[in-house]
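A single protein chain has been omitted; all remaining protein chains appear in their positions.
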Amino acid sequence: MPQLSADDLHAFLDAHFPEIASLQFRVETVSEGAIRVRMPASRAMLRPGGTVSGPALMSLADAAMYLLLLAHIGPVAAAVTTNLNINFLRKLPPGDVVANAHLLKLGRRLAVGEVSMLGAGEGEAAPAAHATVTYAIPQNGGDS
Amino acid sequence: MPQLSADDLHAFLDAHFPEIASLQFRVETVSEGAIRVRMPASRAMLRPGGTVSGPALMSLADAAMYLLLLAHIGPVAAAVTTNLNINFLRKLPPGDVVANAHLLKLGRRLAVGEVSMLGAGEGEAAPAAHATVTYAIPQNGGDS
Amino acid sequence: MPQLSADDLHAFLDAHFPEIASLQFRVETVSEGAIRVRMPASRAMLRPGGTVSGPALMSLADAAMYLLLLAHIGPVAAAVTTNLNINFLRKLPPGDVVANAHLLKLGRRLAVGEVSMLGAGEGEAAPAAHATVTYAIPQNGGDS
Partner (left out) sequence: MPQLSADDLHAFLDAHFPEIASLQFRVETVSEGAIRVRMPASRAMLRPGGTVSGPALMSLADAAMYLLLLAHIGPVAAAVTTNLNINFLRKLPPGDVVANAHLLKLGRRLAVGEVSMLGAGEGEAAPAAHATVTYAIPQNGGDS
């Protein structure tokens, strides 16, 4: 079961990751093995022609998996991404973007999740991007 | 052989991708099938504790592959990333980051490259991150 | 909606891919955007110690996505895998393995799906392996 709520996660980001907090990612829901994170629309996330940029979606996928992991193991700031694989499936017009992430594995040393991203108003449409993300969980200060 | 020089690529970014240009990525060298791109140090790229963030490295990998592709097929703005896979191998301290990218495949519709990233002063050390990136090359306005 | 049934797919494999057919992969269900494929237990798929091998799971993921694609676009033998990314999440003991695959994107030129694999008797447990697979769909004999 989750150990941290959406409010806990926001407080943690504000304290430890001000540059992520400044992107204004918002945790909408936390449930067992899953999280929903919203990236608000901003001019900085857009490519010419007005589509959401790949780097913005990669940042969102990485942050969603990080928040999903923290929600389940508690505030371990030192968890680090070891692998991220993302498929960009279709263009996403300007607007808020929502990431639905869920855990595929939560081991002692590695956690793996998948993240589907789509426009906030798109309901259950096919995702615009899909990522799998692996985090290494630190062991008593050790390195991976 | 490359069709665009480093200066051509900078001019193209300035005209079409002001938000990438604003990150001040600099093309250092272009050669047959390869490119070297530098990401200057900035406070925005750092995580707490002073290591270069994953999203900054993912943006660099994506941009390096895009510039590598443009250098070889000419200024086709509409090429889009379809897949990016990145392994984060070790922490990178603050400072300029250099990406060495080379083409694995340049097809009519898909281009694939690999990108090794390391600190600017680290010489030939093992990479801090390594990515493979696929771009779709548009065909007469078609979609992938 | 699917264009081919499980029986159609078995007949296609028998005719065109006898070496896949010899692995005895069985299509259990086909539905809109999804397929379920079973890999029967065999000694050849095991590693010493009696766990299902990585290559057996990679073959299953690739075949499941291929069958999922054929079910939706018809019998286009020439579709080829362009990218496969797999995470191995836990060891799988001997026995039948089931792959649940569904489409993330079905474009004109690229199709992307994800595949979750687990033991046949494990119900809705967490997957033992998870893959995302991209296929290129040939255009009038063209190359990617």
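Chains here go by letter, A, B and C, matching the order in which they are written, and residues are numbered from 1 within each.
FYI, a contact is a pair of C-beta atoms (placed from the backbone, for glycine too) under 8 Å apart; a residue touches a chain by one contact, two chains touch by 3 or more.
Since we're looking at a predicted model, the values are computed, not measured.
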For chain C, the residues touching the chain missing from this view: 16-17, 19, 44, 46-48, 53-55, 58-59, 62, 77, 80-88, 91
Footprint left on chain A by the chain that the document does not show: 82-83, 85, 107-110, 134, 136, 142-144
Residue numbers in chain B that touch the chain omitted from display: 85, 87, 89-90, 103-105, 112, 114, 126-127, 130, 132, 134
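FYI, only the chains that are shown with their structure count from here on.
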Innermost chain, where centres are averages of C-alpha coordinates: A
Copies chain A and chain C touch via same or different residues, half shared test: same
Length of the line joining the C-alpha centres of chain A and chain B, rounded to whole Å: 23
CA centroid of chain A to CA centroid of chain C, Å: 28
Shared-contact residues (touching 2 or more other chains) in chain B: 82-83, 85
